[in-house]
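Every protein chain except one is present and positioned as in the full complex.
Moving on to chain A:
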Amino acid sequence: MALTFSVQAECGVTRARAGLMTLPHYDVKTPVFMPVGTQGTMKGLLPEQLEDLDCEIILGNTYHLGNRPGTDVLKKVGGLHKFMAWNRALLTDSGGFQMVSLLKLAEITEEGVKFKSPYDGSEIMLTPEKSIEIQNCIGADIIMQLDDVVQTTFQDNDRIKEATERTSRWLDRCLKAHSRPLEQSIFPIVQGLLNSELRRQSAEEHMRKNVNGFAIGGLSGGEAKDDFWPMVSLGTEVLDTRRPRYLMGVGVAVDLVVCVALGVDMFDCVYPTRTARFGCALVKKGQLNLKQKQYETDLTPIDKDCSCSTCKTYTRAYIHCIVSVETVACHLISVHNIAFQMHLMRTMRENIINGTFVQFVKNFMSEVFPNYNYPTWIINSLKSVGINLCENYCSF
């Protein structure tokens, strides 16, 4: 079996659950955050550092890896795990999203995504079959179907309908082309943008397929948060509870907490490592921009409660001195930011298992919003799964 998923504990009030996802390379504890290592590396960190940070599964990008080092090299070495010396689990995307977002000239037809190579200008066609062929070669534990990507804030309903239905047709082609079903699991991607009818239809169609898990895609692309959460909720409502659900492109702390409550098991986002590059360290209340002058003589660690190697050794003052000048600063903040994400997920998991998840969510939100000025989307989304934040507020 390429994937078995067992739910170990359920929240009881919300849809949150703690699970164990057994993959060929590693047993992954959910809910899980998956840091993104685009080109077969995680922003200057060694694989042993990622292991020390408790990363159990990381992401690679098919589009980039297919270009460099290329499938020939990956085939020869026996897959990405060996190439990058990472022995735990991997997930790859389908490459379609990158193509559409990176390459303005991409053209999508029933056959696939046609685009001009940024390397030599030649015309290339990425079909569902081709995407799976590359992903089979990369050899990640979980791989993604090629989906028809439309910008999240796109309005034309005919196009959204076409994309949603095409995504389902492409899923069949992906499953058919898959040559390593015993070692790799294809996740279908629920599409439909912000149209709940299409989304429900997409999820229901995917449910009928013989797959080991699902992804919820087409969100986190600039839509209003009030539009975002109902689509997540609809996804986790329709998709069955026996298989893991992966919400693509979400990684900000409050979003993670809300979406875990809505029943999501897996997340990925470039945010913690990208923001590190700009000198920003994640803390509960948001970020510290360590470039700011106020940290020049601040002798406290980024987060006094954090046990990462950066916070144990370095002060804000020191990182301030070298931020955006030395690569070391970027490594130090990346370590902390990944530790921050991992710690948050671990804490949620423990609270789900201990039956204290609801209280955790309330405490978490009141720390992030100390004056109880909760955004409506957070109040509404949590209310939909039985957590009343205002109750807390009224008792004061």
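Criterion: a contact is a pair of C-beta atoms (placed from the backbone, for glycine too) under 8 Å apart; a residue touches a chain by one contact, two chains touch by 3 or more; residues count from 1.
What we mean here is this: contacts and distances are computed from a predicted model.
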(Q) Missing chain, UniProt name, options "Actin-related protein 6", "Mediator of RNA polymerase II transcription subunit 27", "Phospholipid/glycerol acyltransferase domain-containing protein" or "Queuine tRNA-ribosyltransferase accessory subunit 2": which is it? (A) "Queuine tRNA-ribosyltransferase accessory subunit 2"
Q | Given A:68, A:176 or A:383, the one touching the chain that is not displayed | A | A:68
Q. Of A:23, A:45, A:171 or A:203, which one is in contact with the hidden chain?
A. A:45
Q. Quick one: which of A:13, A:77, A:175 or A:283 touches the chain that's been left out?
A. A:77
Q. For the full complex, which residue in A:22, A:287 or A:309 touches the chain that was left out?
A. A:309
(Q) Under the stated touch rule, tell me which residues of chain A contact the chain that is not displayed. (A) 39-49, 64, 68-69, 72-73, 76-77, 82-85, 296-297, 299, 309-310, 313-315, 317-318, 320-322, 325-332, 335
